[in-house]
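With one protein chain held back, the other chains of the complex are shown just where they sit.
Moving on, here comes subunit A:
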């Protein structure tokens, strides 16, 4: 059986007048990591809620784990694990009791349940805290317990809705490590994030969601290729040197305050030499040369409509 882990077609959802999802098509192959990337309010959580059977879609259909979302929702539920954006742990009982609760709901035998709970508590570094109420856990610990609970039923498809939002850098890296281990075990991961770095680090495929539509989809490399944004950056300390360089390099974008010049280009050896040759001819020397390749930030801002952040040169214009 080689059906995709998730296949969605034309998902639409609106609340009253407000259209949250406006025709979403997705295919996630088994064993891969798919990242849904988008700003707040783009509809990421709504996609997760629909695909995890929490809410129904208004239009369109989807199959998760080979089962139809609308007609075989219990079969879908048996195949998935979900860690929502807000921690889905029972704060009134201890971490261990939370794990045993999950074991009971997955109908494991008492012995099997204890074994799985102990194993996961150990794996997620929660043994010491196991006997404490989950409400006393830190954000990172709660998130780890949350994922540990999701794993009790050994799901083959896991939804992670903003798994690292609100975590400190160390916890974030721990979470990334956890996700990589899951994937190594053959699990399909569907994650949402507003962090471009996270999508870049983890995902095989990335879809950029904006205003309820998929603005672009592809691997991180493919997305980066979609937009130009590479440039060579020259920084000067002496204003007169800077001015001579600016005159020599006509195509450069000037930033007079920071004394830097940006020359569009892909950062190839030949381009770099050409720029340096021009500087040499004008008899000036840059204090710092750096090559900037487009990253997902560039893609993100280029794709998600009117840029929230004006480009540097524009902002300088308005300041002046």
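Here is the rule we go by: a contact is a pair of C-beta atoms (placed from the backbone, for glycine too) under 8 Å apart; a residue touches a chain by one contact, two chains touch by 3 or more; residues count from 1.
Everything that follows uses one rule, which is that contacts and distances are computed from a predicted model.
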UniProt lists the protein of the undisplayed chain, choosing from "Amino acid ABC transporter membrane protein 2, PAAT family", "Lactate utilization protein C", "Glycosyl transferase family 2" or "Transport permease protein", as "Transport permease protein"
Which listed residue, A:11, A:62 or A:149, touches the chain dropped from view?
A:149
Among A:7, A:93 or A:291, the residue in touch with the chain that has been omitted
A:93
Based on the whole complex, identify which of A:38, A:84, A:163 or A:230 touches the chain you can't see.
A:84
Touch assignment to the omitted chain, from A:52, A:192 or A:262, lands on A:52
Omitted-chain footprint on subunit A covers residues 52-56, 74-75, 77-78, 80, 82, 84, 86-93, 97, 101, 104-107, 133, 149-150, 153
